[in-house]
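A single protein chain has been omitted from the complex, and every remaining protein chain is retained in its original position.
Chain nomenclature is as follows: A, B and C, assigned in order of appearance, with residue numbering initiated at 1 for each chain independently.
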Amino acid sequence: MNASATSTAAATTSPTNASVWRSQLGTYLGLLAVLAGMVALFSSLSEYFWSTETFVTIANEIPALAVMAVGMTFVLIIAGIDLSVGSVMALAAATSAAAILQWGWTVPAAAALALATGLLCGTLTGAISVAWRLPSFIVSLGMLEAVRGSAYVVTDSRTQYVGDAISWLSAPFFGGISFAFLLAVLLVVVAQLVLSRTVFGRCVVGIGTNEEAMRLAGVDPRPIRIIVFAMTGLMAGLAGLMQSARLEAADPNAGSGMELQVIAAVVIGGTSLMGGRGSVVNTAFGVLIIAVLEAGLAQVGASEPSKRIITGFVIVAAVIVDTLRQRRAAA
Amino acid sequence: MNASATSTAAATTSPTNASVWRSQLGTYLGLLAVLAGMVALFSSLSEYFWSTETFVTIANEIPALAVMAVGMTFVLIIAGIDLSVGSVMALAAATSAAAILQWGWTVPAAAALALATGLLCGTLTGAISVAWRLPSFIVSLGMLEAVRGSAYVVTDSRTQYVGDAISWLSAPFFGGISFAFLLAVLLVVVAQLVLSRTVFGRCVVGIGTNEEAMRLAGVDPRPIRIIVFAMTGLMAGLAGLMQSARLEAADPNAGSGMELQVIAAVVIGGTSLMGGRGSVVNTAFGVLIIAVLEAGLAQVGASEPSKRIITGFVIVAAVIVDTLRQRRAAA
Amino acid sequence: MPPTSPTNPTTPLLAIHDVGKDYTATVLDGVNLALFAGEVLALTGENGAGKSTLSKILCGLEQPTRGGMVLDGQTYTPGSRRDAERHGVRMVMQELGLVPTLTVAENLLMGRLPHRLGWLQRDALHAAARAQLAKIGLDTIDPATPVAQLGIGQQQMVEIARNLQDDTRILVLDEPTAMLTPRETNYLFEQIAHLTARGVAIVYVSHRLEELRRIADRVAVLRDGRLVDVRPMAGMSEDDLVQRMVGRVVSDLEHRPRRAAGPVVMSAEGLGRGTAVQDVSLALRAGEIFGIAGLVGSGRTELVRLLFGADRADRGSVTLYPEPANTERQASPAMGCTIPRGFASPLQAIAAGVGLVTEDRKSQGLLLSQPIRINATLSDLSAVSRGGWLQRGLENRLVQGFVRKLGIRCRSAEQPVGQLSGGNQQKVVFARWLHREGRVLLLDEPTRGVDVGARAELYGELDRMASEGRALLMVSSDLHELMAMADRIGVMSAGSLVAVFERGEWSEQSLLAAAFSEPGGRAADPTSSLPSSSSATA
Partner (left out) sequence: QDKPKIALIMKSLANEFFRTMEDGAKAHQKAHAGEYTLVANGIKNETDTAAQIKMIEQAMAQKVSAIVLAPADSKALVPVVKNAIDKGIIVVNIDNQLDADALKEKNITVPFVGPDNRVGAKLVGDHLAKSLKVGDKVGIIEGVSTTFNAQQRTLGYQDAMKAANITVVGVQSGNWEIEKGNTVAAGMMREHPDLVALLAGNDSMALGAVAAVKAAGKTSKVQVVGYDNIGAIKPMLADGRVLATADQFAAKQAVFGIELAQKALAAKTPQAQLPAAVKTDVVLVTKDSK
């Protein structure tokens, strides 16, 4: 070590924790600014936007997207991708509906079945891509198709009306906020802690950065990869439950195209598709940005073309703002 | 220098070319086997499958998918992704329709406009992601939305009936084969040569493998990235023309979701999403596999659910077969 | 120094019987070797001789095709690195294997992170990491620093620290000092002494012969995958060793005269970037080699990158002087002018005739998955193409030439560079600049991991370039190499160029003293005239 390095290192040793916190907060600032800007804009455009009701509505709309995005964050960090989440969500909803309606299962049993379905699908995606060392893109694309087909089979290609058996999950519960929302928030917090504070989380980051180095350090990446996909499947299963609680129906077409929305939320949150970098809390901001944008545009009654054009711009602009802020902070 | 090294190098100089050819042929074998297997299966399942008519129909259905997949191959090789191709295809078709129907342009001028539209969209995607160093995933996702919105604006959200002004492009022309098909074949050949035989192609592969190394070797990756996206946009524009020639109509929702199909074709062809590796000819095999599967399933009258399930399995199986073959060849 | 004789000369700790390894060709064959507790066995040989392969076999990273091993009287067939480590056999790999997004501490303890029910125990983690780092003199690095922020030399030290563990019985070090300067090397040797005193057996792979003399008890020489010689180090001269390795005599260059320097070709004035490089001024002359010495992290790599335009300086300028004879080059817009903040990009530098052999070949030099052919011609594709189309014949011929000239050991020019041995990879990077010879060549650790024979070959090339009037700048952590090759040696410390010596003025001591010196006027805040309160002594 030379002298200057010594002093720098010494100087930064103690304030490390504080500065870590500051820098952590810093990483949220860009996205927070985008979010605040959007809320301000919509509030000025629509008289009812700035209201508890709007925010409660948004809060109750996002859980399904949010929990899938939590799983997807881990998938992207290991440099994978899971295109099947939308289909898995539909299948999970469909199996629970079939369990309740056709096989007369109790609601908890049916809910467990939905979760198990998601877990199984995710495990399959992970196991196939690990076993044959295939890109998860293609495996999950195959799953997207196969699982969607299964959802058609299970629902008999008809929307299954479930009724309010499981609607408590999405029913207003505390100041209008649903249980599903609280669950989603809890999952975001837990997942962030798992990512940054557990051995598993550190292995996930390491595998995404340099799988070979991790392997040489004695960490077998295969089970970890499978677990990440399995958990994402589980999250999609949970999302399916949340969705069918909200719709009181299992729609075989539910969540089609949703994979891109989920990935967009994660990427807006700054997680890299190349792996090794990501944050669940930032993903949550990405989810909020997408949800606020959608709600705001619907409320101001934007025409369909302008909606799409604005959405496109906002997605890119959000990432630009965030990127520039991160770079400025790094410099 | 020591003798043994010299002699090894010298000994292998001459058979290099032959062995390169052999190994090149080898890379096609896996996909060819999958394709042959599928054709055999469908021929045994449906008495009408094994007929000139079927193959001509398939040949005339694939050009749009094929040309977009050619562009996408280059995009994936530079470790990018372009999700906007479906939207760009729709916008290009829409502008040419508007040019013919509303502004009274001649067909060649309208066709040029469609290509220019595609080129512009692609350039924009490339330039934005290069200028701010953003992941192309998110930029092209933004473009997907914004360009789709623009297609709505241009068509006034109505399917524009173009008539047979440009239908010559997709009309049977030589033994039932359309001009569009020949064009697609030509593009595959040219693109493969560009990839493997030109300085540009070499730079594309290099940038996808190790961008920093290329930069330090004096290759500026930025213009090359932009060109790759611009070309992909151009291809999507061409696909838009082909599509509206086939349907004789410009549908504002044309090609939605097509990006995944295009990427699937490229990945089935063995191109890596991580960049640095890919072949246009293999992409063409990927396109054929998807097209034969779709045609075959429709012909045997598979139900929608079973179609999706089978499609999912075949996508994964094709990649497994191909991967195993490549690994065996490498060992 | 470690004991000069094995603690128990009769029963080896590890015995290797007839080990062989085939990839597509045979790279190891019939290797019989015994390793005794408490000894340092040097493993040496040319690039591609099979040293890393043999090391990897010892550590479970590769499985031998033939033969077997006996550890402590028991059959030893490690199936993985993990497995080898359970037997107390550890290895510091030739290529860095750290995860840049994780912290130093996490890297050090990866695979055995302290946790309670899966939750990291940060305090325990950092304490353990600090202890580990202290062993090798890195006690000033904050274990919470992401590895990405360390220089490559520091990373190498972290890699070494990771393997200094109490349960180690055999430690294999594969060119651990290729990136290190004397200070770090000394720390490492101290550790080796501690370990051997405890009865640990060391396998030490290096191309630096003077190091082998310092620490090795015995030396084993591999040539073309076969063990050609194993004998005590004592009494063996460097010349003997070299001759055993390459089968011929390599000339000593240390006492050559200074080359005649021509006019200034390129100069830097007050070039700086952040705190990594602080206002460096230097002039490169035609026909001479300017060496740069300095400790790990002193900013040498950063300086070279600024000169090449790989990073943009934030102050100072670079000046290029016109070439009197060559009118064609004169036409280049960058000629004869001062460029504020240096070249804007490597492209501009290359156009102006400046080349760079990078230090970190893996991440900045090579396309690992691509063949030698593609890698070797990368910096001048116009020479192997016509109208944008590549001329395969031309390219093949050119590349065959390099392969022969530099003795790149490969199956064919179509072999992916990633499959080559480390030293051979380095030769490929070098070949690229042989291919495109400009006026100035910047070399950052050009002989890292290159064997003596090939090194002489590279030196010969450098000599030729200098005699043809090129200006060369060579960064090296190997002082002997610098003293042999350079006409002038600049020494960097903490980002500043603190001294420049002419050939004949320097000695190992004076160079080291300069490297350890506090750069004049340098303080935490460069504008402040007060000496920094934090300036510690090394």
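By definition in this document, contacts are C-beta pairs under 8 Å (C-beta built on N, C-alpha and C of every residue); 3 or more make two chains touch, one makes a residue touch a chain.
In this text, all values refer to a predicted model and were calculated from it rather than measured experimentally.
Engineer: Which subunit A residues touch the hidden chain?
Structural biologist: 46, 48, 51, 53-54, 57, 60-61, 157-161, 163-164, 167, 243, 246-249, 251-258, 294-295, 298-299, 301, 303-304, 308
Engineer: Which positions on subunit B touch the chain that was left off?
Structural biologist: 46, 48-49, 53-54, 57, 60-61, 148, 152, 156-161, 163, 167, 170, 172, 176, 246-249, 251-256, 294-295, 297-301, 304
Definition applied: only the chains that are shown with their structure count from here on.
Engineer: With chain centres taken as the means of their Cα atoms, state the distance from subunit A to subunit B in Å.
Structural biologist: 30
Engineer: Show the residues in subunit C shared as contacts by 2 or more other chains, in ascending order.
Structural biologist: Where subunit C is concerned, no single residue meets two or more other chains.
Engineer: Note the residues in subunit A that touch 2 or more other chains, in rising order.
Structural biologist: In subunit A, no residue touches at least two other chains, as defined above.
Engineer: Give the list of subunit A residues in touch with subunit C in this complex.
Structural biologist: Checking each residue of subunit A against subunit C gives 1-7, 9-13, 16, 20, 197-200, 202, 205-206, 208-210, 212-214, 216-219, 276-277.
Engineer: Provide the residue numbers of subunit C that touch subunit A in the complex, in ascending order.
Structural biologist: Within the complex, subunit C contacts subunit A at residues 61, 80-82, 85, 93, 97-102, 106-107, 110-113, 115, 118-120, 137-138, 140-142, 144-145, 275, 295, 297-298, 493-495, 516, 518, 522, 524, 532, 534-538.
Engineer: Would you mind writing out the residues of subunit B in touch with subunit A in their complex?
Structural biologist: 79, 81, 83, 128, 132-135, 137-139, 141-150, 152-153, 157, 257, 260, 263-264, 267-268, 272-274, 304-316, 319-320, 323-324
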